[in-house]
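Below is a structure I'd like to ask you about.
One protein chain is absent from this view; the other protein chains keep their places.
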Amino acid sequence: MKEFKAKIKYNKKAGKDLYIMDLETPGGVFSKPGQFISILIPDKTLRRPLSILGNTGDGLQLLYKVRGEGTKYLSNLKSGDFINFTGIFGNTFAPGEKNLLIGAGVGLAPVYYLKKELEKKGVTSKLIAGFKTKDEIPEDLITDIDLISTDDGSFGEKGSIAEFTERCIKENTPDTICICGPVIVMKLVSETAAKYNINCQVSMESMMGCSIGACRGCVIKINDNGIIRNAAVCKEGTIFDGNKVFFGGCEHA
Amino acid sequence: MKEFKAKIKYNKKAGKDLYIMDLETPGGVFSKPGQFISILIPDKTLRRPLSILGNTGDGLQLLYKVRGEGTKYLSNLKSGDFINFTGIFGNTFAPGEKNLLIGAGVGLAPVYYLKKELEKKGVTSKLIAGFKTKDEIPEDLITDIDLISTDDGSFGEKGSIAEFTERCIKENTPDTICICGPVIVMKLVSETAAKYNINCQVSMESMMGCSIGACRGCVIKINDNGIIRNAAVCKEGTIFDGNKVFFGGCEHA
Amino acid sequence: MPDLSVDKGKLQLKNPIMTASGTYGYNLEYEDFTDLTKIGAIVTKAITLEPRDGNRGQRIIETECGMINSIGLENVGIERFLREKLPVLNNRGISFAVNIAGASIDEYALLAKKCESAGIKMIELNVSCPNVQHGCLEFGVDENILEALVKTVREVFTGCLIIKLTPNVTSIEKLGLACRNAGADAVSAINTIKGTGIKLSFENGKFKKEQVTGGYSGRGIKPAALGAVLRLKKVLDIPIIGMGGIYSLNDVFEFFASGAEAVQIGTANFTHPDIAGKIVSELDSFMNNNGFKTLDELKGALRNE
Partner (left out) sequence: MPDLSVDKGKLQLKNPIMTASGTYGYNLEYEDFTDLTKIGAIVTKAITLEPRDGNRGQRIIETECGMINSIGLENVGIERFLREKLPVLNNRGISFAVNIAGASIDEYALLAKKCESAGIKMIELNVSCPNVQHGCLEFGVDENILEALVKTVREVFTGCLIIKLTPNVTSIEKLGLACRNAGADAVSAINTIKGTGIKLSFENGKFKKEQVTGGYSGRGIKPAALGAVLRLKKVLDIPIIGMGGIYSLNDVFEFFASGAEAVQIGTANFTHPDIAGKIVSELDSFMNNNGFKTLDELKGALRNE
């Protein structure tokens, strides 16, 4: 873990309120799919966590949606500007032999990164992604996604991505599902995976204070072999076994 | 009194940490020498009061020194940017037939404005100004100043402007002195003026909350014909009879 | 057209946006900036029996997230207020409450009586004043003294009686309950938080220091204010008027969500002298555009989720 001052290579619009940022990290940083960084926003009391979308050796890519002041601030930055981030934080996915990767909304970032890594290693994977509507799809990444659904049918299949999971399980018979998205989607997919006895890994979100396991601000409840205990999303996660997570206990996602 | 959104015509460096700003105030605003405006600084709880340096009919000019975040913010603005100010606030000088105008540091602004107005009216006045050092002198205004002193002698006469007051009184036999500057300078000059029985008007500074006489945050003590009472600098002032002001009671200047 | 009125017992307001005592002068100070008749009610500067000079020295200082004031109750006194300021409020049709402050229970009662006689319909008791009778503790920090104070005032004032609570206590709930038990029509919260602002600079080997100790107000106190309103709401059945760091309609909604029936805007007037009228318009538009017919409907939506 370190504090980085990174130069923005580009920061481009990728959809409605959606941006892809490329950061120059001289000398490179080591990261794995599912990990995240925390960005300093001037005058804000908390850093803003963002998942890593890709690592090109000399740079990290991010995919983010403008939600409030912090992401608004980021969206206004230009090539050549600097940002301060800390990282690299969190654990990584443990993919199987045959993987179904699912991203919902900006939850696409970590599973997209995973897909690219698996491709490099020649491991089989299928990436499906769901969005509310066409505008929310990051154009640049479309070609890498095997199935896209939109809630309103404005692009790809119509419906929630959770609905297509079962079909994809049947078609692709994966041994592992890796998913990142809204809690409700991860909950539904975990249940489906359980039904088919498939290992399902979910990437959780939580309000982060320190991002390093010190403040216990980000904990969720997990069932750890019968023992119900707290787990820090920033350190023990963000990736957990979908069967072990109490999705209800996580009001914030 | 009104809230104005004014466009910056120019904002140029006039010395070390010193700037002159020209504001476009469409339709013009009516102002008198000694009056001030209060500028909104984003996220700050108080507006920043600045004296008017001049009024060109379609615009107001300001002379300001960078002291903290607010004036730093102003100094970074460019032609075409907008600022929000409220005004016009405060009373004005009551000049005599023969006037000695004294400015110390950025206290030059209101008396410079006064000099220009008196010139228009053909009233006699002499403007003298004191600065710590050469760097602090606003170059553009030099030619209009009849005598300049610097504490370190780097420009003009060497010494505090208070020291030259007596000489100027003898040479010019003014009936009225109008002064703006640090409290200590105004106190000394008031005493000298009293010695020569000259009417002396001082422009006071104070921390301002509302600028409109509502909060009583800016009051100073004055001796109003034997009655010692509070006077709001923003409304009853900023210009007071130097004999009536308790300079000691004004810790902030 | 949505109905913005507040109708909670004796607390009757044309809309829930008020301006806070000490920040809005006595009557017309802000008239150049906003239509004063549009405001739910302006609350006057604290008025005492005799005119007061207030504190000496620097009275305000800015802090990162707000400001400190130590005005010290400077005011023209009740007689001059009734004579000079009140007629203007009445003639212009401005809704208002008079904020009063006494050094003893008798003084509060006398002030309230004078207000009653002058036909004033709403008063707010500032109980953050030093209590001379009881060893200079404030009236607002001891629930027994506060209850006695409010009871006495209640006997002489028939209009809407609001008690303004200080947050500088161990349990604001107990003080709120004391007010309610003594017959108050509403409480307002919060007054300023005790605090100090310091501005240091170091030049030529020496420190220069500006320092003001007094009441902290502005953005930085909003979380404490929302917390106080929530705690009061849990124990009180009389309306709560919320304040502390309100700068926007969204802030007003946060206070509604916490249980406030109306709000007051204080420090924000200094940077945004038109804010009170502007928020009234924004509230009206918001309700209009989103189909909220009454304030209670809006508050319900904010409180239940």
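Observations on the structure shown:
Just so it is clear, A, B and C label the chains in written order, and each chain counts residues from 1 on its own.
What we mean here is this: a residue touches a chain if its C-beta (ideal position, glycine included) is under 8 Å from a C-beta of that chain, and two chains touch if they have at least 3 such contacts.
None of these values were measured; they are calculated from a predicted model.
For the chain that does not appear, the touching partners among the shown chains are A, C. Interface note: of C:Pro2, C:Gly176, C:Gly220 or C:Pro239, the residue touching the hidden chain in the full complex is C:Gly220. Of the listed residues C:Pro2, C:Gly25, C:Gly40 or C:Gly66, the one in contact with the hidden chain in the full complex is C:Gly66. Remark: the residues of subunit A touching the chain excluded from display are 1-3, 40, 44-47, 86, 207-219, 221, 229-230, 249, 251-252. Those residues of subunit C that touch the chain absent from the view are 63-66, 68, 141, 168-170, 193-198, 200, 202, 205-209, 211, 213, 216, 219-224, 226-228, 230-231, 245, 250, 253-254, 257-258, 290-291, 301-302, 305.
Here is the rule we go by: only the chains that are shown with their structure count from here on.
Shared contact partners of subunit B and subunit C do not exist in this assembly.
Distance from subunit C peaks, on a Cα-centroid basis, for A.
In this view the innermost chain, defined by its CA centroid being closest to the centroid of all protein CA atoms, is C. For the pair subunit A and subunit C, the distance between mean C-alpha positions equals 47 Å.
Under the contact definition stated at the top, not a single residue of subunit A touches 2 or more other chains.
In subunit C, no residue reaches two or more other chains under the touch definition.
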